[in-house]
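First the structure, which I've put down as structure tokens, then a few questions once you've had a look.
Here the complex is missing one protein chain, while the rest keep their positions.
Let's look at chain A:
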Amino acid sequence: MSENIKIYKKTEEGYPKNLLQLPDAPSRLYVLGELPDPMRPAIAIVGARNCSSYGKNMAYEYARILTQRGIQVISGLARGVDAAAHAGALAAGGKTYGVMGCGVDFCYPTSSRKLYHVMQQQGGILSEFAPGTPPLSYHFPLRNRIISGLSGAILVVEAKEKSGSLITADAALEQGRTVFALPGRVGDLLSEGCNRLIYQGAIPAWKPEIILEEMEWTGKKEIIQEDFTQEKKIVLAREDDLVYSCLDLNPKAVSQLQDETGLPSGSLLKSLYYLTAKDLAREVWQNYYIRTEKRWA
């Protein structure tokens, strides 16, 4: 594998220009795959590893929609939000880049093995650490500055009050990048970090388009102008519609849905099955369902 690793030195041609601005720019970058395209905008999507299904789902959806608009998604390949963002970008058929806290020949964490391999073909795996460097805990805050450094903006999806994602947000601010945060419910521990960022001046990214508008990325020619949020008219059967209206972005148990809809168990699960098949709902956990996509009907 080592022959596939490309090395970019700070002093040489091809080193990412936006990293050069950093006072603590890494002297070398090791890359499996390729570097982000400097001609196209990039966004970092970061967040908690032990995220909720809301966070996971939103990271996936934001990454998917932004990638469809031609924006590159950069993250850290960690579990949870990071992995979901990469997966969303890949699902849209775009390229996505992961910055590692170890040598690029290491797949860490092992749960991201699938992403690690696909991203070598569809994007890149980046690191400032020489091949063979093990994943040590102090490496991770360091790689965060590269994640934000490579991107024009960063989106924090879910973070607790004390979180590594907030380090990335701090780094981004020092580097002069725009910080977006995904608003969450008051009282949700995993949204406290994001809500605090918003209080401190981060832009609440309550829909993916906000990022495009705020960054003025809509005008660039690489950006696909087509409006993906066009009204999708999906007509549902009456029962399915009732069930859909009871679903939420936070997981709801079947028992709860049954009490709310008053449907018998069989009919409820039939509706949920068809909603899932139409990608309008997802079973995130045994007997727990969430709503997945906006629907205008």
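Some points to look at:
Going forward, a contact is a pair of C-beta atoms (placed from the backbone, for glycine too) under 8 Å apart; a residue touches a chain by one contact, two chains touch by 3 or more; residues count from 1.
Throughout what follows, contacts and distances are computed from a predicted model.
Its record in UniProt calls the unshown chain "YifB family Mg chelatase-like AAA ATPase", which is the match among "NADH-quinone oxidoreductase subunit NuoE", "YifB family Mg chelatase-like AAA ATPase", "Redoxin domain-containing protein" or "PQQ-dependent sugar dehydrogenase". When the full complex is taken into account, the listed residue touching the unshown chain is A:80, out of A:26, A:80 or A:98. Interface note for the absent chain: among A:11, A:137 or A:286, the touching residue is A:286. Not every partner is drawn; the one left out touches chain A at residues 49-53, 55-56, 79-80, 83-84, 87, 109, 111, 187-190, 251, 253-256, 258-259, 264-267, 269-270, 272-273, 277, 283-288.
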